[in-house]
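Data first, discussion second: the structure below is written as structure tokens.
Yeah, one chain of the complex is gone here, protein chain that is, but the others are all in their spots.
On to subunit A.
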Amino acid sequence: MSDKKGLVLSPAQAKARRARSIAIGLALAAMVVIFYFATIAKFGPAIFERAL
């Protein structure tokens, strides 16, 4: 197996990338939450009306 490692990030680059990844993750999670609750808010009580 090759021991090639590719580019090695400096500590500052690695720290910045991790912070950016966390921020993107949080933003995507926030979008999911927003769309979930917005859907419920737009449906209103009708969301409980299900044909049996």
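As a convention for this text, a residue touches a chain if its C-beta (ideal position, glycine included) is under 8 Å from a C-beta of that chain, and two chains touch if they have at least 3 such contacts; residues count from 1.
Just so we're on the same page, contacts and distances are computed from a predicted model.
Going by its UniProt record, the hidden chain of the complex is named "Protoheme IX farnesyltransferase" among "NADH-quinone oxidoreductase subunit N", "Cytochrome d ubiquinol oxidase subunit I", "Protoheme IX farnesyltransferase" or "ABC transporter permease".
In the full complex, subunit A touches the hidden chain at residues 3-10, 12-13, 16-17, 19-20, 22-23, 31, 34-35, 37-38, 41-42.
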